[in-house]
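The complex appears here minus one protein chain, its other protein chains still in place.
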Amino acid sequence: MKTYEKIKTLIHENRDNIIIHWVTAVTAGSAIDKSRETDDCSVLLDLIFKCVELGYEKIDKSEQYLLLEKELHSFASFRALNNFTPTQTANYLLELKRTVYTIVSETAREVLADEFIDFNNFIDDIAVLTFQIFSDAREEIIASQAYALEHDTPIVKISRSILLMPLMGIIDTARAQKIIESLLDAVVENQAETAILDMTAVATFDTHVANNILKTIVAAKMVGTKVILSGISPNAAMTIVKLGVDLSQVETFNTLENAISHAHERDAVLLGEAS
Amino acid sequence: MNKIPILYLNSILIASIQTELTDEEVLSFQSELLTKNNNLLTKGVIIDVSTLDVIDSYMAKVLSDLTTMVKLQGSAFLLCGVKPAVSSTLVDMGMMLTKIDTFQSLEKAFNFLTSNDRKYQ
Partner (left out) sequence: MDKYCLNEIDSVPIKCTQDIVISRQKGRELARKSGFSVSEQTRFATAISEITRNVLTYATEGDCHLFENNLDGYHMVIAQIVDQGPGIDNPKLAMSDGYSTGHGLGLGLPGAKRLVHELNIDSTPGKTIVEIIIKRRVYG
């Protein structure tokens, strides 16, 4: 069986040296925190060292390899979460290879040629694995962001009887259905008298959007709640008129502040009636 | 045949539709309500539908007709407790019950009628 005594000894003896060079290489030209990287590099190097010590033939499913895999998981996920670029992440382990190669070629070139090839392959394998984890994590983040953007339309409780729903992005038919449903559920649950739809962040305003807003207003009226609009942008106003959409039955306000104060006034009138 | 109790309180008729009605039951309810309203000379009629899971176009037409009929008799007609899913279904079908005054709860509808009374006294 092949042993890796020489490269093992070399990594062991040069541990601190490798870490310094490695950290310098990965932090070059970027504002990444050096002390954090030093921690990451030392942990990774020690785990890689344990795998090398075991021998590449035996690492499959070994405890050492599982530990390394686990560390790579948290390492790659952290980078995906914190917006590191794919290049930065991919280069990380490749930089280790270069660092070790430099040391090998400077100190023990002729002896280590065959052991280094295996080491090289091993690092390539875990680099591929790391990149896979990184891109999986990225995809997950992107998917969840897209989901949040599409499906979560927050409902803000302004007061006991006033709800605010800021509409955002593109409102297609499926989303409009969700918006109507969640708004109606919320007004009934909270027994709200007034619901404000804020249109400031609506990306495009067309007949579909206008119809869906009219539908929301009528449906809300049928459960006993008044819907008012705020923040219709100049563009939206022009589109509404150009398309010939009739919003004259709908009360609209230029700012959210005015809409809220109108809702409060309405509240006072209704409370006055009831008492 | 299901019969819906019609209650009389403070010059207001209150009926809560709690089971799904067949067309015949709806019609007999409608005529009973109108007769009582005529005899008692009420201020208003409140229909509570908070336990109805389905209002189809037939039921919606009956409610909208009732509004007109009760108003012709000189009373107010209030509807309360339309479920959110029922409301959005009606809108999608194209049944906009905009003629009907709707309230979230029986309490709010009742308060509306009794407070109006005070204003005019």
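Note that the chains are named A and B in the order they appear, and that numbering of residues resets to 1 at the start of each chain.
Operating definition for what follows: a contact is a pair of C-beta atoms (placed from the backbone, for glycine too) under 8 Å apart; a residue touches a chain by one contact, two chains touch by 3 or more.
Quick caveat: nothing in here was measured; it's all calculated off a predicted structure.
Within the complete assembly, B:A85 is the residue of B:I4, B:L40 or B:A85 that touches the hidden chain. Touching the omitted chain from chain B are residues 20-24, 53-58, 61, 83-86, 88-89, 92-95.
Just so it is clear, only the chains that are shown with their structure count from here on.
Centre-to-centre, using mean CA coordinates, chain A is 50 Å away from chain B.
Those residues of chain A whose C-beta lies close enough to touch chain B in the complex are 177, 180-181, 184-185, 187-188, 191, 215, 218-225, 273-275. Across the complex, chain B meets chain A through its residues 80, 82-85, 87-88, 90-92, 96-98, 100, 102-105, 108, 111-112, 115-116, 119.
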